[in-house]
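One protein chain is absent from this view; the other protein chains keep their places.
Every chain is named by a letter (A and B) in the order it is written, and numbering of its residues begins at 1.
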């Protein structure tokens, strides 16, 4: 069906968005690259000079650098683990017959609509606060000492908050996928005497693989850039325990106002993000083409 | 409220006054905005530029960036007084949380974005920005503006090369707030000039874990304006300093070790749980709820802890000067003020200075006192306020004045230093460096690293940062 005419038309229709994205990608990227080779501190604009690779070297030798990369990956991995596993169970649960299914579904997807800084504020002040938080009240009720979440398990706390926000997204997509599963196949499997676990493992899970891929891909893109939650809750601390790469760049850009350094960090982050994306595409991308 | 909103819509910078029916569009915020988006889609970005330049109306609209603390919010509700006296000036407010505000105004002034006509900045920024030539000297505040009435220690922090670059809205130092009832119960009396040794001893005595009372509450949350403000002042009072005369960081010196160890030990024995996430506000809440025996923090807190509406301990609070180590004549030298300044090159400088003169005047304090009582007056900027008998009836008035007068930010430590600033170091690099060091020290407080490790790492990052910035040759 791809005649020459339609193909020309196709190019023509694609052009605006590709062009826009190209400009959007190229202009800031070019500026970022340019600044990354400059000594440019916003607070000292008189002192702009060529820096060579010094900004990269400086960013890379930051004592927090390797931990930041590790934390970035931990956040991505941790949240993915929780949302994929949790989302699968939630989707299976919501797929069961029950009363008030619509309302349950609404309640479950609600966290997705909460803006990240608000979510972080809610969790920090109302839920995990060691003095007034709900967790602390529950712990005290059972006679325990409240846990100071952001001091003792800073990274875990952040993963928990972010996972709470993304769980609905995974659940929704898995649920749609589940509901498209052929009822007859399920019944056939049941008749063959396949148990609950076997049915899930050999029938449901393969069917959902594509949905899982999509969730991993989309979430990874967003999770690599998590920083608002960190800024609101731990400010990257204690120590560097919850500093990830975006937060490190944030600190360089908006506390040090070191435009050169932040630009170098940005370039490094883009490279890292592409490596992660490549890795994920290798690992799960083939599911997309089926 | 609604009326002001409508007015500012009318005078919004991107108004479409030359378009037909522009007024009708602008009057209804929702419809106006919607039309604007549609129109803009059709007109494209180029014509936007043209439109933006058309829009200067005959009256001046000042965009004022402020921090979201109580005094500033109160000022916003009292601006009718200003606008009725100056009908040709309209005010638009941008209220933001402190860190976001600082980020926004710094980006804007450094890139000459021109988004703000009046900025609220700290005494940390003033000398740095003035040196860059980013601020307009305030030489047109009017004949009635009593410049000499400003408290000398505050004023000197806002003066660069003999010119005033910002006018103080309120000022603060740090002092001890303590619970008189708990002190009495433990048989303690707060001395005139308390030493840290006494404080540590008292804090441990007062601590009553069963009744959820911590002997002492101090800042622990990482940040140059959070835990590092306190820890810098603490170290000053221990005889330490951030840098020596050659800008060499001093974290490897005994004073820092002693001060940090003291802080970590004391907080472990007598501090509240979760101390490493507590900033000013968290501690304020704890104190108001009666969960702290002592609290050393900004003097401005006094008006909150003594406010019976929000504080359960309002009538049981005593005040004393910031402690010092025995044998060291230094009370921390904490000095902060929130100030109003005008960016250089502002086209509305005259109106902006008029507003600043109003907001920082003696008359404004009287206006607040008249409407909300003397306790609500922004403290710490004018000598005349502390000569006012009515104001001196407030129990915290005299201690606040004493604390501010005792602070000397040009000589923060007993040892010589190359910088100014009491609880901060007035160099551009301090925000980033202070926050990094703050992270390391909050880890020490949370027990995730030892004091020695935290100090060694702090020394390392400081040397690195200062070498990069060209201080260490």
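By definition in this document, a contact is a pair of C-beta atoms (placed from the backbone, for glycine too) under 8 Å apart; a residue touches a chain by one contact, two chains touch by 3 or more.
In this section, contacts and distances are computed from a predicted model.
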Name per UniProt, for the chain absent here [options: "Succinyl-CoA--3-ketoacid-CoA transferase", "Sodium:proton antiporter", "Oligopeptide transport ATP-binding protein OppF" or "Carbohydrate ABC transporter permease"]: "Carbohydrate ABC transporter permease"
Neighbouring displayed chains - absent chain, whole complex: A, B
Option from B:113, B:152 or B:447 whose C-beta touches the chain left out: B:113
Candidate in contact with the missing chain, chosen from A:51, A:64 or A:172: A:172
Among B:59, B:248 or B:289, the residue in touch with the chain that has been omitted: B:289
Interface with the undisplayed chain - residues on chain B: 1-2, 4-5, 8-9, 12-14, 29-30, 33-34, 36-37, 40-41, 45, 48-49, 52-53, 63, 65, 68-70, 73, 76-77, 92-98, 100, 103-104, 107, 111-116, 279-281, 284-285, 288-289, 300-301, 304, 310, 312
Positions on chain A where the hidden chain makes contact: 1-2, 6-7, 9-14, 16-18, 20-21, 24-25, 27-29, 31-32, 35, 42, 90, 93-94, 96-101, 103-119, 121-123, 125-127, 131-132, 134, 137-138, 164, 167-168, 172-173, 175-177, 180, 183, 186-187, 190-191, 210-211, 213-214, 217-218, 221-222, 224-225, 227-228, 232, 245-246, 249-250, 252-254, 259, 262-263, 265-267, 269-270, 273-274, 277, 281, 290
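Here, only the chains that are shown with their structure count from here on.
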Chain A and chain B: spacing of chain centres that average the CA atoms, whole Å: 35
Residue ranges of chain A in contact with chain B within the complex: 41-46, 58, 61, 63-64, 129-131, 145-146, 148, 150-152, 234-241, 243, 251-252, 254-258
Touching residues on chain B, where the partner in the complex is chain A: 103, 106-107, 110-111, 128, 132, 221-224, 272-277, 285-286, 291, 428-429, 431-433, 435-436, 438-440, 442-443, 445-446, 448-449, 454, 457, 460-461, 464, 468
